[in-house]
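Note that one protein chain is taken out, while the other chains of the complex remain in position.
And then chain A:
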Amino acid sequence: MYNKVTIIPGLIIFVLLVTFPLWFNAFSTASTVPKVELPPGGEKQCVAPAAEMRASHMQMLNEWRDDVLRNGNRTTVTVEGKVYRKGLQMACMECHTNKEKFCDSCHEYASVTPYCWDCHLTPSLAASKKETH
C-alpha cells in the first residue's frame, strides 16, 4: 500500500467525522426522552392505558371534542368506576394539574405546538383569576 502513513489516519478522521452525530448524541443529554410528571394527586388510573394514551391521546381528544360539540353528546366516560367528563379542562387537567411539567415536556421534545391552550385554561391560569368574594 502506497502512502499508508497519510491514508490510514485520513480514513480514521473521515469515519469519525461522518459518525459525529451518532457518538455526540450517545454522550450528550440533549435527546433523552423527557420524564413526564405523574399526577401530583397520586391517581394511577387514566381513561386508557399509559401506552395508548401516550400514542393516541390526540385522536381521543379530537373524538371527545367532536362528540361534545358537534354531536351534542356530553355523556361521561366511566373507566373502572371512575367517572370522567369529556373535556381537556374537565377530565385531563383534573389529575394532570401541571401543564408545564406534563403536556409541555413531551410536546417540546417532539417539537409539536398544539393550539389547545389558546382557548383552554390550564389549572394554574384558571387559579390566577379566581372568585375572591
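Going forward, contacts are C-beta pairs under 8 Å (C-beta built on N, C-alpha and C of every residue); 3 or more make two chains touch, one makes a residue touch a chain; residues count from 1.
FYI, contacts and distances are computed from a predicted model.
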{"item": "Among \"RNA polymerase sigma-70 factor (Sigma-E family)\", \"Biotin-dependent carboxyltransferase family protein\", \"Putative sulfite reductase-associated electron transfer protein DsrO\" or \"Membrane protein\", the UniProt name of the subunit that does not appear here", "value": "\"Putative sulfite reductase-associated electron transfer protein DsrO\""}
{"item": "Chain not shown: contacting residue from A:Met1, A:Val83 or A:Cys119", "value": "A:Cys119"}
{"item": "Residues in chain A touching the chain absent from view", "value": "65, 69-72, 74, 89-90, 115, 118-121, 123, 125-132"}
